[in-house]
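Note that one protein chain is taken out, while the other chains of the complex remain in position.
Each chain carries a letter (A, B and C) given by its place in the written order, and its residues are counted from 1.
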Amino acid sequence: MTIGRMENAKPQSGVDPIERLRRDLHRFTADRNWEQFHTPKNLAIALSVEAGELLEHFQWLTADQSEKLSGNRLMHVRQELADVFLYLLSLSDRLRVDLVAAAFEKIELNAKKYPVELAKGTAKKYTEL
Amino acid sequence: MTIGRMENAKPQSGVDPIERLRRDLHRFTADRNWEQFHTPKNLAIALSVEAGELLEHFQWLTADQSEKLSGNRLMHVRQELADVFLYLLSLSDRLRVDLVAAAFEKIELNAKKYPVELAKGTAKKYTEL
Amino acid sequence: MTIGRMENAKPQSGVDPIERLRRDLHRFTADRNWEQFHTPKNLAIALSVEAGELLEHFQWLTADQSEKLSGNRLMHVRQELADVFLYLLSLSDRLRVDLVAAAFEKIELNAKKYPVELAKGTAKKYTEL
Partner (left out) sequence: MTIGRMENAKPQSGVDPIERLRRDLHRFTADRNWEQFHTPKNLAIALSVEAGELLEHFQWLTADQSEKLSGNRLMHVRQELADVFLYLLSLSDRLRVDLVAAAFEKIELNAKKYPVELAKGTAKKYTEL
């Protein structure tokens, strides 16, 4: 049915996309009986391992080259970004952390640690400003 | 103006929260003139460094201990989760990757790599199933 | 020539093994014209990426399982340990750091940060002792 296909094709406007991702992830994990492996410790490891796989794509590139990835490279990088995101969501979920709320709070905290007048144009750590 | 402040204080229901995060992050970076440091290569490094800081909290914990973090530990872990998320969003943004779309696609891809009947209850890599 | 082969087969007793490793590595890199890629920054990235590949082997294992790796797993882990070591030597070399001297000094420093009477039997960080 056309209407049904349209509903699937576009984001379901009523449901937050992160909430939908969490649900899909939860079902994926439950279907495979993988909760036993997904302790917070193991998920933190997996997240770090995936971040390393993402970084591997950039290791020998110059800064300039990293701005214009080939189509093939970008496709793999995109998948690694997704892997990091999925483990980040799983870990947050397992720890009952609202990732989006935590991110908004962290931006505010960073704004205090890095006041514009001190941090402008410098990459120094806040402890050195 | 009071109305304006109220609109900022509560989530703007009409706008996707990730979209709002992206905008806030963008402004934070632009205000500090930090785009010059935020090459994709450097953002991939920063993401990996933050994932390591997150992992540090779990390194000596048993799997069980990692399920019940102290309130103080959880507060720090929450901030590290946010840091990882913010760099993940910045890097995706810089590479013009739609992170949420990529994540939905990756779940589908993983479902094919790990069919329920083969993957159920085992932590083997798909290459070993 | 037999004598030559025997001399290669056993460690040259007069030369420090780490010194020999450094020389072999140096030649390996120079032969391939790879010094251009081996900036300290890139070597630090490569080291972290390899540490992630090493960690991947342990991510879903219990602590007990990690004590008794299968022969095949151990062979791969051994190669990852070697990769980490080779990048560690290359980076130290490039920065003119005497890695062995630095390690002896770090043990002494750690002994002060973690006095036996405070640190015995606890995994707390020195800042929490």
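In this section, a contact is a pair of C-beta atoms (placed from the backbone, for glycine too) under 8 Å apart; a residue touches a chain by one contact, two chains touch by 3 or more.
None of these values were measured; they are calculated from a predicted model.
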| item | value |
| --- | --- |
| Touching residues on chain C - with respect to the absent chain | 16-18, 21, 24-25, 28, 31-34, 36-37, 39-42, 44-45, 47-48, 51-52, 54-55, 57-58, 61-64, 66-67, 69, 74, 77-79, 81-86, 88-89, 91-92, 95, 97, 99-100, 102-107, 109-111, 114, 116, 119-121, 123 |
| Those residues of chain B which, in the complete complex, touch the missing chain | 37, 42, 45-46, 48-49, 51-53, 55-56, 58-60 |
| Residue numbers in chain A that touch the chain omitted from display | 45, 48, 52, 60, 62-63, 123 |
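Please note the rule applied: only the chains that are shown with their structure count from here on.
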| item | value |
| --- | --- |
| C-alpha-based rotation, chain A on chain C, 0 to 180 degrees, nearest 5 | 180 |
| Chain centre separation (chain A, chain B; CA means) in Å | 3 |
| Multi-chain contact sites of chain C, meaning residues that touch two or more partners | 45, 48, 52, 60 |
